[in-house]
Structures are given as C-alpha cells and as structure tokens.
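One protein chain is absent from this view; the other protein chains keep their places.
The block that comes next holds subunit A.
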Amino acid sequence: MLKITNYKNKIIFLSVIWILLLIAVSIWSVFTGQYPLTIKGLLDGDKMMLMVFFRLRLPRVIMGIIGGFGLSIAGYVYQLVFKNPLASPDIAGVSSGASAGAAFAIVAVSASAPFISICAFAGGLIALSITLLTAYAVPGKNKYTIILTGIAIHSVAQTILMFLKLAADPEKQLASIEYWIMGSLNGISIDSIAIPFFITFIGFFIILLLYRQILILSINEDEAASLGVNVTIFRFIILITATLIVSSIICVTGLISFIGLIAPHIARLLTGRNDRFTYISSGFAGTIIMTLSDIFARSLSSSELPVSIFTSVIGAPLLIILLIKSNKKEDL
C-alpha cells in the first residue's frame, strides 16, 4: 500500500483525490434525476432538457457542493474555537433558531419557499445575536459561556418550535414543518443559490485570512491575548462568519444534520493536523458526502427522501473506518 511520509506530498496526493472525487460525484449528480437528460438532447438544444438542466439540475448540484462545503468548514471552525470535538453550529442555537423561523413562516404567514427562507435566515441570526449578546454580558466570560448560553437559546428556540407545531394545522402545516426540519435539496432552483453561494464564498476567505488567529485562540486564550490577539473581537468575528454561512445554507435547504460534525473529523483523521489544508479538506469531505447523499435522496424512489438520512448513513461508517485505521496506526 502507498505510504506517504512527506506532508507536502500528502497534501498533493489528497488534493488530487479530493478534486477527482469532486469531479466524479458532480458528474454523477448532474446525470442523476427524475427527468431523463441526455448529452445528445442537450447538444441538440432540446428546450425542455436545457430548462431542466440549467434551471433545476445544475443549481441543485451546485447547492449540494456549496451546502456540504459551507456546513463542514463552519463545523470545523466551531470545533477548533471551542476545542470541542462535538461542537457544531447548533451550539449557538442557529439551527434551532432557523427551524423556529421557518415554522413561524409556515404557520403564521405563508408556506411559500422564499418567505420560509427569509424567516429561517432571520431566525438563525436572531438566535445567534441573542447567544452572543448574552454571552458577552456575562461577567468573567470565556468560551464555555457561549456554549452554555447557546444551549439555553437552543432550548428556548425548541420551545418556540414546539409551540408553533402545536398551533400548526396537522393536515398541512405540520407536515411542511417536519419536512423542512428533515432537510432536502428538492426545491432548489437557479433562483435560490445566489445568497448561499456568495456568503459561503466570502466566509471561506474571511476564515482563511483569520486562520492564524483561530489557531492561537484554539491553543490558549491567555497566550492569544499576550500575543496581541483581541480574543473577544476575533472570536465574535469568526463565530458570526461561520454562523452566517450555516444560516445562508439551511435557510434554503432546511436542516441537514451530521455533515458539520463529521466532515471536520474525516479531514483531521486524513491529515493528522489542524492547518489550513485540513480546513479546506473538511470542506471537500462535506461536499462529497452531501452530493452523494443528494444523489441517493433523489434516485432511490420516485418521491424525494430527506437528505439527512443519507448524510448520516454515508458519513458515520466513513468516520468509523477512519477512526479504526488511525487507532491501528497509533498501536503500531
């Protein structure tokens, strides 16, 4: 078996693997779906095929790539900043806030997709703002203050969600809420991908630029302060960037579980480090899991299945295999 000892070679090897895998799953995804698309039909300019391809299929593939990438890099940042392997964007109550926002839209106003997205985005931001403001108002604050405040806000958002479910019409609104919470790329079209794309793109570079500060923060807060890093401000900027990425994605797709938690671990197990390449690898791992999950969600039956079922089914065994392999290496 090929053994790569030099880290630079490992980076090159993994980069090639990531790119090849991404190309492979993207092509598979582009040619998977209920509408029978053919290369000949597309080249011949079949109007219906072109419409399906450019308006529905391609945006869905792109959303899978953006969604998987964004959720994973956000999860990676959370795990690093909080030095907690179980940390995910849920810690700040964002997912619960977005769910409550979506449920509010469905019950109180309208079940139209753009309105649900706006309310989910607003819900996520409100939850994050309250978490951060409350955390910074607490005397003697540290990174655990945010975690504890996040748990409290998460509970409040869950209570609001429960109340809205109770008020929902069981025949129509309740089903919409449940399905939104399960997450899907079902309703994605060209109109819905612009915001998540730009926010994830900009957020990715902001985090990349601040990567040194994130690493310092993850080692020791006192040391970071002595090195001239304003812990409070940087933590705020980093968390708000990661959370904005998550909000912009889940407001369009609904909740997608597990990717933000599992992809960073997969990347870390492959590189064995916490560097910038691991950060980018985390995004690639998430993208591939998400795209594969969406392929299965839309092709295993005529009706659409929730994508979260497959993110767990694909991600969990992959993580277990990598964990076993890395433990074996340590034993040797």
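Everything that follows uses one rule, which is that a contact is a pair of C-beta atoms (placed from the backbone, for glycine too) under 8 Å apart; a residue touches a chain by one contact, two chains touch by 3 or more; residues count from 1.
Keep this in mind: contacts and distances are computed from a predicted model.
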"ABC transporter substrate-binding protein", "Cation/acetate symporter", "Protein translocase subunit SecD" or "Multisubunit sodium/proton antiporter MrpA subunit" - which is the UniProt name of the missing chain: "ABC transporter substrate-binding protein"
Chain not shown: contacting residue from A:S29, A:Q173 or A:T311: A:Q173
Which residue of A:M48, A:A194 or A:I324 touches the chain not shown here: A:M48
Hidden partner interface residues of subunit A, rising order: 33-36, 47-48, 51-52, 55-57, 106, 110-113, 169-176, 179, 184, 186-187, 189, 191, 298, 302-304
